[in-house]
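Data first, discussion second: the structure below is written as structure tokens.
Note that one protein chain of the assembly has been removed; the remaining protein chains are unaltered in position.
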Amino acid sequence: MEQEGKKRIWSEYQKEIADDHYFYVRSCIRQTFFPGSETTFLKILRDDLSRDVFEDARHTTCTGIGYHTDIVPFETIMTIAARHFALMTEAGYVNFVPSCVTSFGIYTEILDTWKHFPEMEAKARDYLWTATRREFKIPDNLSHTSDIIYRFRNELAELSGHRLVNKNDGKPLKVVEHIGCHYAKMFPKCGVGGAEFPAVLSGMVEAWGGEVIDYPERRHCCGFGFRQYLIKANRGYSLSNSKKKFESMQPYQPDFIVANCPGCAMFLDRWQYTIAEMEGITYDKSGKGIPVLTYEELAGLIMGYDPWVMGMQMHQISVEPLLDKIGIVYNKKDKYLGSKGQYIGVPQPPHFLLQ
Amino acid sequence: MGRLYERLCEDLRCLEGLKSCMNCGVCTAICPSAEFYRYDPRKICDTVQRADDESIEQLLKSDTIWYCGECMSCKTRCPRGNTPGLLIMALRKLSQEMGYFTDSEKGRQQFAIRRVIGDSILTTGYCMRPILVNPANHPEQGPVWEWVYNNLPEVMDKVGANYLKDGPGALRRIAPEVLSEINQIFQVTGGQDFFQLIEEFSKDKADEMCLDAGELGGDNAYFSEVYTKNSGNHH
Partner (left out) sequence: MNKTIVIVGGGPAGLEAAAALGSSPHHVLILEKEHNTGGKLKNWHHLFPNFADASEILKSLEKSLPLNNSEIKYDCDVFKMEQMDGNLLVSLKSGEKIKADAVLLATGFDLFDAYKKEEYGHGIYKNVITSSELEGMFVNNSFPDQLKDGLPKKIAMVHCVGSRDKKAGNMHCSKLCCITGVKQAIELRKYLSKSSVYNFYMDLRMYGQHFEELYQEAQEDYGVNFIRGRVSEIAEISDGKLQVKAEDTLSGRPMKMIFDLVVLLIGMTPATSAASIAQSLALPKSGSGFLAPVHQHISANETCIPGLFLAGTCREPLSLQESITDARAAALKIIEWLKLKDNH
């Protein structure tokens, strides 16, 4: 692998990422499965980087999952998007930052459509006015939350107490980065590093001392497929695509996986469990599975945040082996306790997967 | 040029998704669906560009158009600048408008999606919420999720969410006046009518299959049928 070749490609995709004053919109999937990641993102930006992030409680789903399961028409979703732009405009912000990769894709698609079909933008303004009496300005900057962390990766490296290095042998941890399809595959220019060799996560990993693995199925979809997961009868699609990725990354023995899309992170975590239970297979040597992290969790870890406050106990694949490798001190007993330290039960152990 | 073809061409996603296809197979080569199903996005493009209504109708009534995962991986690579995934979205829209979707096993699943995701959007302001991921329907989620699910308020509180409460934060309750704005938008933009259309065609089909589709939610025989039925004839 020649790094120079990659750098040449990266130099073509230098996307602009706003520096401060973000209008933040949440992700349904991230809130459901990784709510602590959103908390962590806000803490890092506000407390560690002293940035201004505004959240309006009146924002909603972008309806992206409805759009990509084909029950929500384009006219509807673009007007929902327009409403979010209106909330941003009313709050006096110009930098729009969605937490979800599906949403990010939706916003890029809508803005691109409006550019090519201005009559659609006019329609959106009209619909929005009729429905809500709101008006909006198009954001100056649209960045995904992973873009923002990417932008501050070096600052975070300086502030951080940990590096992505195995404390036992001093070697960089080997990391699989998985980029959500809708981050840059639709509009390569909208993603850091483009679609083929995205740099948004690999840039973080490298800045924080880890080593990125390039495995053959790196660019393959995690297999969410919207309707292909949501409908029980279709789930084989989802599973088989994730499986293909695991088989392809296995020979490289990754220490962990990091994803910028909340759906991908959840699937890559859960399908390892399902495959282990169904077939008795794990893709790491220890039989515990490969930990899967969101980039917020990863940033939080190097910044010394408590893994259980970040919600890493919500993963099916235990993260402790990774924490031990990095040398993070954590309290084993606290993992499954409630916010006030109360006992709220513990998950059943899986049958095959080791804890 | 036939009627269906013309209607397809009115959809921006058809215009954007299919300019002209040279049958190179680049899209199929990396399509996650083509690897799993008997599915070939190249052939879909070729069928549509032939502009033959009979074949388009067949397509709209088939399982085929429902195999795509809308990952849009095909957009990155097509040397002609097409996006088969977008074309699929236009086909699915038309299939639902014409009522053809109830002719296929995979198409009928739209009913379940409308009931779950559609209702969730309109009544809560979320596409997806923890409570929808019921471990009984989602064994693949594993025991940790089951634990989360059984302790939602406590776990969500611990990780800093604002679970079902007012004000900003993860999983906050979305205020009624906001929901009424969302419903208004669905009214004005045709989203509501589209939901209604899916309901009506599905109910007709349910009648035909002698299954009850209920008025709301997933607690009915037609829902269970479309949500779980897999004939295994898709590979």
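Some notes on this structure:
We call the chains A and B, going by the order they appear; numbering starts again at 1 in every chain.
The criterion applied here is as follows: a contact is a pair of C-beta atoms (placed from the backbone, for glycine too) under 8 Å apart; a residue touches a chain by one contact, two chains touch by 3 or more.
Predicted model only: the values in this text are computed from it and were never measured.
From the set B:Leu4, B:Leu18 or B:Cys31, the residue in touch with the chain omitted from the display is B:Cys31, counting the whole complex. For chain B, the residues in touch with the chain missing from this view are 22-31, 34-35, 40, 42-43, 76-81. Interface with the hidden chain, as seen from chain A, comprises residues 1-2, 4-6, 8-9, 194-197, 214-219, 251-252.
As a convention for this text, only the chains that are shown with their structure count from here on.
Those residues of chain B that touch chain A in the complex are listed here as 12-13, 16, 30, 32-33, 35-37, 66, 68-73, 75-76, 83, 89, 92-93, 96, 106, 109-110, 112-114, 116-118, 121, 125-130, 133, 137, 140-148, 150-151, 154-161, 166-172, 174-175, 178, 181-182, 184-191, 194-195, 198, 226-230.
Within the complex formed with chain B, the residues of chain A that make contact are 26, 28-32, 35-36, 38-39, 55-58, 60-66, 68-76, 79-80, 83, 105, 113, 116-117, 120, 127-128, 130-132, 181-182, 185-186, 188, 195-196, 219-221, 223-228, 230-237, 239-241, 244, 270-271, 273-274, 308-311, 313-316, 336-339, 342, 344-350.
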